[in-house]
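Let's look at subunit A:
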Amino acid sequence: MNFDPLAAILLIPALAAALLAVLPGYGPTARLNVVAAFATFAVALSLFVTRPSPGLYLHVDDLNNVFIVLTTFVGFTTSVFSASYIRHELETGRLTSTFLRFYHAMYQLLMFAMNLALTANNIGLMWVAIELATLTTVLMVGIYRTHEALEAAWKYFILGSVGIALALFGTILVYMAARPVIGEGLDAMVWTTLAARAADFDPALLNVAFVFLLLGYGTKVGLAPLHAWLPDAHAEGPTPISAVLSGLLLNVALYALLRFKMLLALNPKAVAPGPLMVTMGLISLVFAAFMLYRRRDIKRMFAYSSIEHMGIIAFAFGMGGPLANFAGLLHMTMHSLTKSAIFFAVGHIAQAKGTQQIAHMGGLTATHPLLGWGLVLGVVAIAGLPPLGLFMSEFLVVTSTFAREPWLALVLVAGILIGVAALFLRLNAIAFGEPRGACAETKASYVPMFVHFALVFVAGIYMPPALVAWFQNVAKLLG
Partner candidate 1 sequence: MALIVDFAVQGLQMLLVLMLAPLLTGLVRKVKARFLRRRGPSLLQPYRDLARLMRKEVVLAQNASWLFRVIPYLVFAATWVAASLVPTFRTGLLFSWSADLIAIIALLGSARFFLALAGLDVGTSFGGIGSSREVMIASLAEPAMIMIVFTLALIAGSTQLSTMAGYMLSSAVGLRVSLGLAAVALIMVAIAENARIPVDNPATHLELTMVHEAMVLEYSGRHLALIELSASLKLLLYVSLIACLFAPWGLAPPDAGGERLALGLASYLAKLAVGGVLLAVFETSIAKMRVFRVPEFLGAALMLGLLATLLLFVSRSL
Partner candidate 2 sequence: MTLIIASSCAAVLLAVAALAVGIGRSPAATPTVYGLCLGASAVSLAAAVTHLLGTPTPIEATLPLGLPWLGAHVRIDALSAFFLAVVDLGAGAASLFALGYGRHELAPTRVLPFYPAFLAGMNLVVLADDAFTFLVSWEFMSLSSWALVMAHHRDPDNLRAGYVYLIMASFGTLALLLAFGLLAGPDGGYAFAAIRNAPPSSALAALVLILALIGAGSKAGLVPLHAWLPLAHPAAPSQVSALMSGVMTKVAVYGFARIMFDLVGSPAWWWSLPVLALGGVTAVMGVLYALMQHDLKRLLAYHTVENIGIIFIGLGLALAFKAYHMSLAAALALTAGLLHALNHSVFKSLLFFGAGALLTATGERDMERLGGLIHRMPQTAFMFLVGCAAISALPPLNGFVSEWLTFQAILLSPQLPSWGLTLLVPTVGALLALSAALAAACFVKAFGITFLGRPRTPVAAKAHETDRLSLAAMSFLAALCLVLGIMPGVFIDALAPVAQSFAGARMPVQAGVDWLSIVPIAESRSSYNGLLVFLFMVISGTLAASAIHRLASDRLRRAPAWDCGYPDSSPATQYSASSFAQPIRRVFGTVLFRAREHAQMPPPGDPRPARLTVVLRDPIWETLYAPIAGAVGWVTEHLNRLQFLTIRQFLSLVFAALVILLLVLALWP
């Protein structure tokens, strides 16, 4: 039989999940987790060469290809990180082996759900996949069974469910809009056909649909004021999950949003989705930037920074145009790499310090040079300072915006500056100054973190033409 990569990237995680659910013991399961993640990544890479033709349920195009590869890659590195992280958790007894099995199974299930959401060629399927992803992450956030963890999970769950419901309503509306044109049945939910015929859809229905989708998937993206679940979920869950949440799940939800934005953009009579996204983006950016100041929990702080960057990305896509869209895609990629790397560092730091409270950290560059400088590097990157990748995207966003909408650009710049100030205020306390707090040794795995940073660094000064070509195609698609 011929080998179908598309099926593979879905089957591998699914099978792995099933296996991990039954296998006992730390060593083998962790290894299996890594292996499965790597296999998925390898297969995803093969998508670059052989791209299967779109079916009723699954398809691959320039847009999601990049995301699939990114997702599987970060999933792989995160699994490596999580191996060392979880070992420490087991040793300190924060996790028991039963939960460990659960954890690994859920991890692969999450991978499966995200891959499904990315490859889905069917808005219904995509919706189901994202719901699945949400549920799995909910369960993983609550895994520590502390008051805070349960509460975070509960909050995430309730808000997520509402989001899901809204998204579904939007999906139904899209179907309603498509049906008169395309006809009943599955075709009316297939991306490729939808995109082809979008111009003739009923604009009013599309508008309402987009409002619901924006709020529904926007809840997953964590745009303010729908962000409430995000900081706590990041803060209370296991750090690998925080990394995956920030690095991947937000992207996946944003990806879904982009798909629908494209749909609307194709319809001349519908409202321009741009202004909505720009507004929400700016609100999220400025709001998160201010919220960064009073954070005492390091993971919650970086969660807010994720909100901030999602705001920037939404802003970029809202502005539209080749430059801004390119910047948005680049920013998405760079952010997920950087933020997950930061969470790798933060996870080990929290383990070394035995707390997530910033007040009990200090002088890390002196006590744990690699972790400390890793964190510094991460913050420098996330603050959008050159020569790291996020600078390029911010450069493009700001410059391209200022020539078109000066005032928006000023708000954007102000938000970014406020955020940078907050981040470095905390960084000073964490990484420099006299060492503070407990100082345990950790068997940290630095490789994933520095691999990510290396990629971000390279992207900041040199981007391979192939990637650029993809991004530019997609940027054109996004209009």
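Note that in this section a residue touches a chain if its C-beta (ideal position, glycine included) is under 8 Å from a C-beta of that chain, and two chains touch if they have at least 3 such contacts; residues count from 1.
The candidates came about this way: all candidates are chains of the complex that A comes from, given by their letters.
Just so it is clear, the structure is predicted and the values come from calculations on it, not from any experiment.
Candidate 2 is the one, among 1 or 2, that touches subunit A in this complex. Across the interface of their complex, candidate 2 is touched by residues 154-155, 158-159, 162-163, 166, 207-208, 211-212, 214-215, 219, 225-226, 228-229, 231, 271, 276, 287, 290-291, 293-294, 321, 323, 363, 365-366, 380, 383, 385-387, 391-392, 395-396, 398-404, 409-410, 413, 416-418, 420-421, 424-425, 428, 432-434, 460-463, 465, 468 of subunit A.
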